[in-house]
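All protein chains of the complex are present and in place, except for one that has been dropped.
So, chain A:
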């Protein structure tokens, strides 16, 4: 048996049920791994005492015959989720010291199911970033290494990705607004699922862009993602955009049989200047699905080109509105005021001190595109283009396509600090393959499928029909079995 913290969720679940291991043992193994991994800067608020208490309680429930799938499983929680009386600050200085008096619906469901929370995970500030470098805690570090450089684990769920890849926890929660689960999953060789918009409650998750944000699982493989999604999903009356739809057993959908399924390959995702290895991986993925019995067809999603610019209007617009609540009055940081400063000075100084550069930039872009005179030219136009982007997907699904295969990222993980001098738009290009999925509200999953020539992991993305995560996970499961990605980062931390 591998070290306890290296177990998959499914393995640990079965071992817990058989009494071969206790939740306390699993939790202690993870806590030990976390202590030894400070170089990764993945866990930023650790809660070992409460983790051990939760583990003891889970052991008692297991002894009493309870069989919830996540009962006793140690998980990490992205800092974007509000957890009762624990630091929850979205990696921002403006929420320094904030300890919510409430618990997000997703983490509360996980806790009711008996999952053990090990603490909070690093991320980009307010989930704005693709490299985890905008975090007030400093960047999380990718456990994969090929030379002296420290590499990014991706963003915004960089701490979640790093923690899962380095076996500091058995699984982690992430959130995905433009690719924030799938891109870091691809950079770290793990599996990450962005569910259909509305599948998981957003209540108690600190908002970035409300029409795009969606919570999802990050784990070692497809089965573990399915198990976690079972625990995270469901209708929540506290979130008015939470969907009241059937909640199937996602793990039960994993048969690996995709014979007769139709997989689309969108021609617009073949970008100019795309590295050859990404192109080669994509072609291999196509072949793997064909060999598994699927029919692969070329499709067109004509408005793909406009997805990033649409996203960089809509997301900042919603962010500028959501982040207006950080005003130094109700929670978090308030700037020290000078003699005679009025309330507007308080707002302006608080927000200038509390928000990092990227957040400030996006809030101001959002303010601009929503301002009188530009609302129609930018914001309203972007919402119309979004309608067209969604329709592209609806059309191919109506033509019988079951899932769409694309690369997950335009490259493997890059070095921390390497993009410092890039203009913001260059950084935004990291999300070029993932962002359409959020605009259309669809489920998408990143599966590790190969390595670049230096040995860094690369991911493939599958995009599914709305509400059909079960079918999507099953296709991903077939791809995972064919790709048989077993490489692990060599421990250096």
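Just so we're on the same page, contacts are C-beta pairs under 8 Å (C-beta built on N, C-alpha and C of every residue); 3 or more make two chains touch, one makes a residue touch a chain; residues count from 1.
In this section, contacts and distances are computed from a predicted model.
Asker: Which of the following is the UniProt-recorded protein name of the chain this complex doesn't show: "Iron-sulfur protein", "Aspartyl/glutamyl-tRNA(Asn/Gln) amidotransferase subunit C", "Sugar ABC transporter permease" or "RNA polymerase sigma-70 factor (ECF subfamily)"?
Answerer: Looking only at the record, the undisplayed chain corresponds to "Aspartyl/glutamyl-tRNA(Asn/Gln) amidotransferase subunit C".
Asker: Tell me which residue among A:38, A:67 or A:387 touches the hidden chain in the full complex.
Answerer: Checking the options A:38, A:67 or A:387, the one contacting the hidden chain is A:387.
Asker: Could you tell which one of A:61, A:349 or A:488 touches the chain left off the display?
Answerer: Touches the omitted chain: A:349.
Asker: In the whole complex, not just what's shown, which of A:365, A:401, A:416 or A:456 touches the removed chain?
Answerer: A:365
Asker: For the chain that got dropped from the picture, name the residues of chain A it touches.
Answerer: 97-101, 196-198, 211, 237, 240-241, 243, 303, 305-306, 308-310, 312-313, 320, 324, 327-334, 337, 341-349, 351-352, 355, 360-361, 363-369, 371, 377-378, 380-388, 390, 423-425, 428, 439-441, 466
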